[in-house]
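Just one protein chain is left out here, and the rest sit where they should.
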Amino acid sequence: SQEQPATQPSPGGSATSGTTIKEGLKIAFLPKQVNNPYFDTSDNKGGKPAVEEFKGAYSQTGPSEASPSAQVSYINTLSQQGTDVIVVSANDKDAICGALTEARQAGAKVVTYDSDTNPTCRDLFINQASAEGIAASQIKLISDAVGPDGGEIAILSATANATNQNAWIEMMKTELGKPEYAKLKLVTTVYGDDDDQKSFQEAQGLLASYPNLKGIISPTTVGVAAAARYLSGSEYKGKVQLTGLGTPNQMRAYVKDDTVKSFALWNPADLGYLAAYAGAALASGLITGKEGETFTAGKLGEYTVGKDGTVLLGDPFVFDKGNIDTFDF
Amino acid sequence: MVVLELRDVSKAFDAVQALRAVRLGLRAGEAHGLVGENGAGKSTLVKILAGAHPADEGALLMDGRALRLAGPADARAAGIAVIYQEPTLFPDLSVAENIFMSRQPLRGLRRIDARAMRARTTELFDRLGVPMDPDRPARGLSIADQQLVEIAKALAFDARVLVMDEPTAALSGPEVERLFAVVRALCEAGSAVLFVSHRFEEIFALCERVSVMRDGRLVSTDPAAEVTVAELVRRMVGREVAEMYPKAEASKGPPLLQVRGLSRRGAFTGVSLTVHAGEIVALAGLVGAGRSEVARAVFGVDRHDEGEVLVDGRRLRNGDTAAAIAAGLALVPEDRRQQGLVMELSVARNATLARRWSLARLGLLTGGAERRAARTWGERLRVRSAGPDEAVSALSGGNQQKVVLAKWLSTEPRVLIVDEPTRGIDVGTKAEVHRLLSELAGRGVAVLMISSELPEVLGMADRVLVMHEGRLVADIPRALAGEETVMLAATGHGGAG
Amino acid sequence: MRGVVRGLSSWEAVVVIALVVVVAVGALAIEGVASPRFWRFVSLEVIPIALIALPMTLVIITGEIDLSVASVLGLTCATMGQLWVWGVTSLPLLIAAALLLGALLGAVNGLFVTGFGLPSLAVTIGTLALYRGLAYVILGDRAVADYPPEWASAAIAPIPGLTIPWMIIVVAVLAAGFGVVLHATPIGRGLYAMGNNAEAARFTGISVRRTTFWLFVATGAMSALAGVFWTLRYASARADNGNGLELAVIAAVLLGGVSIFGGRGRLAGVLAAVLLLGTLRNALQLADVPANTLTIITGSLLIVSVVGPNVVVKLRARKDRSWQRGVPWRFSPR
């Protein structure tokens, strides 16, 4: 739009209820950090095709370091540019709220994906998998890997402040409370800061400090890859089990050399794809983000808005030796 | 025959024309003296010979062949050794390495032969007759010791041409004697020597020929035998210089500076002295006797371990320079580059730094006020500079010294301590400084003068205190003070306690 | 003549001109730069950097450096958060506590540097890690964000009738204060003297240690103030607040023409540089320049800021005086 974005609400802004997605919507993806393969997949391999399908204008922008303040600056820019939909993965639940609110006042629709903000600051959250779902699958995978005798397990997380990570870890703790996991004992949680080297050293530290460690859960793509690499090069290979959330390309080598029996992940591309459609639906006034509303997300089919504006992508997918070669992301 | 020759060499620094068409020839086996006012261009000439400055015009000839000096390395390669006016040592490296840097003796595979290096260093200092630990880092050497290392450095490679820019400025009698002995030996061996100094007795003691510089021109060159000091001075300054040491008898007032049993570990012990208003007290002694250290401690730059300092009866806080200044104390330090001046700042800033508080109006300080204050004193001391905004680093050594004097005299101190006040200062200014000192004394200022120049000491002082290895060994009234009495005390033999 | 040379080679002038050019070109070429909102966002972004850059300028002019500022900011945020959790709900009290803490942290830096005579670069690399670490000790993985929303809106509230946040006025006043102290008082003269030759400064009755110590205290306090603003603006206290901000600040100070070796530089240049960096970044973001390119541009600007002046000087000076250019680091006190 050529007119002052500050003053003029953008086309999608006014929620005139239609039946089809408007053309030419400006949809911008704002990941936690550019240069991150995970978001490269979700945005450029998922969001972009989606936006092209409904003839919108796709763009991906964002800071090169994953900090809330940097993200705020980009939100401001996007809202000035009169973007119709901002699809953002929050570096901080609250820190970017102010900026998002200003952006929405300026007429933008805000969809969060991968990592949510306060429900009050966005229209929709596309949840890659419910915390329950992830926690359940992670615990199940490690329990199967460790075997019936159970034993000590530890968690290798991302940054200490990562909203989603902490939510999942809480859920895993409740999950462990179930009788069938009585033999599993969570001894500690350490943080690899989503930094490869740090995660690597933390994994190393875990094994040094917990002689009886039987398994590690690393619900972050960086962490699980680092841990796998450490295990596969160490004497603990095969003795200490590992699972987590990882991408097939990163984990292929370690699944094949039996360092890792199985791990889980949703398809990031689908996540981006769904987020794009949800945003478009909002901007076209097809939905407003109220619970119970439904919309169609291209090839993924029909989705329903859950409570406090959450849309669930589905349960995480489990990769193992059998199926891993059929994936490439 | 002429080894090294300058043909119509000119050099300008922006506005300042430092050298104007200088012609000079240095002969093998001959020591050539070079004198001139501060800022006459001596050091510039030296630096051109050293390859540190390129000449704007003119040519250098070695053995009649043109000599290109792209940098100091070329000069060294051509066999020119230089002692700069200001010591240039590497504080972190050992004395030995300082002397042999990038000329270290080598063994197989071009590796450094440390043992040989150490041996040759010890040998050099034995030649100079001073003890020095080859392995000691240069950091912490007194100016004098630094100067000695510089000399050793120049002697280390038997140069065809040895250029010395005021090498003796920091040295006292005995060291100078030994230096000269060594230089004469070099001349015997056929080297050519250029010797820059402000001390005529040294010039005449060492040199066969003397050249005089003035305003960047080389005005004359004569055999030393055929000129008199008076004549040289006239050519340098362009006028007759008044009475050299005009210390007027001043009425002795109440004691202004009292030092009682002052001690500082490793430097001096039990120093007690009193300086009265209107009195000039000289603090004599061999280099390294601890005089500067005493001055520093009195002024509060160093903390003292024992004793006390009183100005006008009031006790000074240990190690509090600001308090000392407030009490009316001023110290003109011995090392102008490191201690006296902030090289990168302008003449005005430097000259007013010590009294910036009194110059401020309502706590605000303007450049205008600084310039005005600086000008008055600059003119009084005849500082030669492009103006108050010129950086002091651009001034000649002597002119820098004048700025330091201006800086402290402008605070109108009641007690003035001057450490080597005329080091590297030309006769004209020297007389001016001496007149200033006695004038101050006349106005009731108490002056404590540290000096390594006996004539100065004897000429100026009402009393001469002598230090030897960190102790006050003698207190000699003017009447009894003479070359022998002072030297004897200074070398630690008797002397009236 | 010399005056002319100095004038032409004065880097502050270049930075100011660059700023003007960027603004002008931006306003013409990039949609939105002209809009008031743009300047609101720019000012919100530069406020913390400016706050820290003020004392940092003085510190660097005296030949020292403080790399721990961002960690001080982080630790301040963490402490405010924890206090809030413990039920300290009075904003003035929180701010007072924050500033006090900042001064204290600065004092620790100052003590190590002046008391034990350690190089500030080394010391503040240590406290950079230490203070950030303490922030994690305090908050761990928690983020304290349940402050009253009106605090945030108060912090970023615009000047009535404008879009510019009122905090800019605070910054301006503080800047004026620092500027006068640095350029028009005996203290300022002392700072330049210290930066060029600490020993000569001591011989002139400037108590180098005390001055340095208080400079570090001031830096700590100002970093804390920036921390307060940070906490309020983002309404979120986290251990990693402001991570890496120290490089941004130092980059601005150096780009402003302050010599990293001390003794040279003016506050005006630094402020201009802070604005220049902020404006450029936001304008280029509006022009959809990717973050990676922005990184490269920031770096290049920094290099230009030191190469530029020297080239200018070199072009002017027909005579070679390089041999006597100032010694890079002044003798460290050992």
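So that you can tell them apart, the chains are marked A, B and C in the order they are listed, and the count of residues begins at 1 in each.
The rule we apply is simple: a contact is a pair of C-beta atoms (placed from the backbone, for glycine too) under 8 Å apart; a residue touches a chain by one contact, two chains touch by 3 or more.
Heads up, the rule we're going with is that contacts and distances are computed from a predicted model.
Only one of "Autoinducer 2 import system permease protein LsrC", "Sarcosine oxidase subunit alpha family protein", "NADH-quinone oxidoreductase subunit M" or "Dihydroorotate dehydrogenase electron transfer subunit" fits the UniProt record of the hidden chain, and that name is "Autoinducer 2 import system permease protein LsrC". Of the chains on view, those touched by the hidden chain across the whole complex are A, B, C.
Touching the chain that is not shown, out of B:112, B:230, B:364 or B:480: B:112 (per the contact rule at the top). The residue touching the chain not shown here, chosen from A:58, A:125, A:181 or A:200, is A:200. In the complete assembly, the contact with the undisplayed chain comes from C:123, out of C:23, C:59 or C:123. The hidden chain makes contact, of the residues B:5, B:37 or B:97, with B:97. Touching the missing chain, out of A:57, A:186, A:253 or A:300, is residue A:253. Although one chain is not drawn, its touching partners on chain B can still be listed: residues 50-52, 71-76, 84, 88-93, 97, 101-102, 104, 106, 110-112, 130-133, 135-137, 139-141, 145, 266-267, 288, 469, 492. In the full complex, chain A makes contact with the omitted chain through residues 34-37, 39-40, 44, 64-65, 160, 190-191, 195-197, 200-202, 204-209, 211, 222, 225-226, 229, 233-236, 249-250, 252-254.
Seen across the whole complex, the unshown chain contacts chain C at 67, 112, 116-119, 121-123, 125-134, 136-137, 140, 239, 244, 247, 250-251, 254, 259-261, 290-296, 298-303, 305-307, 310-311, 314, 322-325, 327-329, 331-332, 334.
In this text, only the chains that are shown with their structure count from here on.
Taken as a graph of touching chains, this assembly forms an open line, each chain in contact only with its neighbours along the path. Distance from chain C peaks, on a Cα-centroid basis, for B.
Centre-to-centre, using mean CA coordinates, chain B is 43 Å away from chain C. The centroid of the Cα atoms in chain A and the matching centroid in chain C are 36 Å apart. Taking the mean of the C-alpha atoms as each chain's centre, chain A and chain B sit 74 Å apart. Shown for chain A are the residues in touch with two or more other chains, of which there are none. Among all residues of chain C, none touch two or more other chains.
Taken in their complex, chain B has these residues touching chain C: 12-15, 52-54, 56, 91, 139, 299, 301, 320-322, 324-325, 331, 333, 338-345, 349, 353-354, 356-357, 359-360, 363-366, 386-387, 389-390, 393, 407. The residues of chain C lying in touch with chain B in their complex are 1-3, 5, 180, 184-186, 188-190, 192-193, 196-197, 199-207, 263-264, 319-321, 323-324, 326, 331, 334.
In the complex of the two chains, the chain A residues touching chain C come out as 2, 4-6, 34-35, 59, 61-65, 67-69, 72-74, 76-77, 80-81, 92-98, 159-161, 166, 191.
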